[in-house]
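A single protein chain has been removed from this complex, and every other one stays in its place.
Per-chain residue numbering starts at 1, and chain names A and B are given in the order in which the chains are listed.
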Amino acid sequence: MKKLSLFELLGLVIRRDLVLAMRRRADVLTTLVFFVMVVSLFPLGVGPEPDMLRKMAPGVVWVAALLASMLSLGRLFSADYLDGTLEQMLLAPQPLSLLVLGKIVSHWMVSGLPLVLMAPVLGLQFDMSAQGLWVLMAALLLGTPILSMIGAVGAALTLGLRGGGVLVSLLVLPLCIPVLIFGAGAVEAVTSGMSIASHLSLMGAMLMLALVFTPWVTAQALRISME
Amino acid sequence: MAINWFKYSAPSTFYELAGKLAPWFAWSSAILFVIGFYIGFFVAPTDATQGEAYRIMFIHVPASILSMFIYLIMAGYAALGLVFNTRLSSMMATALAPTGALFAFLSLWTGALWGKPMWGAWWVWDARLTSELILLFLYIGFIALHSSIDDPRRADRAAALLAIVGSVNVPIIYFSVKWWNTLHQGSTIKFTGTSMHAAMQQAMWSMVVACWLYAIAVVLTRVRSIILERERGTQWVSELEETK
Partner (left out) sequence: MSDFFAMNGYGFYIWGSYGLALLIAIVETAMVRHKRKITLQQLRLMRDAGEEE
């Protein structure tokens, strides 16, 4: 057997998970539809005044994205856990953190990226400015991978538990608060004419931090859960 | 004389030691509470700006301090248990969590009751109050994860990992909340009298120490039950006087 380089391995894991996800397209759509629905419910709840909606928009979109990404976390490891693939991955000679990173990346591409692409359309519902929409997309682009990565830790810890879906939100949501604050803050900053550099660079720093630590932590969590 | 500390890391010896120590902590805590209460309510003068309402501080500040420190101690014990596989440290972490969560809740409650007469609102999105709320969420997550896993070993290790991730996140959360707070120009709690009266300080410190002693007494008693539960079926448990 040919020895794979780490990047090739990463690519293989990502491709495998993407193929699996494409076979179950309904799951991907559910998350997206949930996101759209939650955001669209807010104007119905608080009233259609454009001034208020414009002010609320970043927060609403971010909270909805947070909830939507919680919703899809259950799928991250459960299928592989049930059919025994995960056990094989644990025994594989390749570093588990790398395999986990591949799974996180493909999970983000299936559940996070659609949210980023959908967000501007929803922003229009809230009468956001063009500039605000761009910043919203940029912030989501930086933030949703962090959500997927922190979520992966929670998903690994609650693997195979009854009531895991609610439990994982309980564990992960408090840890996502900084992402929410800076993500929504960036959009608010640009609409009030301030610089967004500090917001986005802080989010970039968090992304790097998460990228370094969470795959390893998730791998440890998987080992604990699979013992 | 050198004390062999490792001797007390064995559940059986620690069980005995905790049983001997817990009543002492409980009683000295009760005495210090009375002293602190007396100084705080009969000796300490009325504050010039806050009137009598500042006396809530004597319970609010200790509760906040303890809720934060207990989380760190809990994460520390959990980490020890995870890394060195010491059973007792994991049990201590489990025993600490409910007490810490209660202190966090007490801190929020007293904060609200202090806030209402001072700022006219039960809840303000002050950086510290918000962080305290998130801390309570973190405690709840720890307890919920631990109690939903049936296998005690996996529960200990999974909850430990969560506690460590949480404690790494606490400073990030605190600073982001603080930053968010200054951005939105929310109100900040400040004790206006920059120089606290000596009696106020005495009252506060005796209350802080009293809360510590109380927490230690409760946690020691709780950990004894946990030790018995986990170690049942071992020789030393079946030889215990109280199980006969």
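Structure notes:
Throughout what follows, a residue touches a chain if its C-beta (ideal position, glycine included) is under 8 Å from a C-beta of that chain, and two chains touch if they have at least 3 such contacts.
Everything numeric here is computed off the predicted structure, so don't read it as measured data.
Considering the whole complex, the hidden chain is in touch with B. From the options B:Leu17, B:Ile35 or B:Ala53, the residue with contact to the chain not on display is B:Ala53. Of the candidate positions B:Phe14, B:Tyr77, B:Trp114 or B:Phe142, contact with the unshown chain belongs to B:Trp114. In the full complex, chain B contacts the hidden chain through residues 41, 46, 51-53, 55-56, 59-60, 63, 98-99, 102, 105-106, 109-110, 113-114, 116-117, 214, 218, 221-222, 224-225, 228-229, 232-233, 237-238, 242-244.
As a convention for this text, only the chains that are shown with their structure count from here on.
Averaged C-alpha coordinates put the centre of chain A at 33 Å from the centre of chain B.
Put simply, chain B touches chain A in their complex at residues 134, 137-138, 140-141, 144-145, 148-149, 153-154, 157-158, 161-162, 165-166, 169, 172-173, 176-177, 179-180, 183. Of all residues in chain A, those touching chain B in their complex are 153, 157-158, 161-163, 167, 170-171, 173-175, 177-178, 181-182, 185, 206, 217, 220-221, 224-225, 227.
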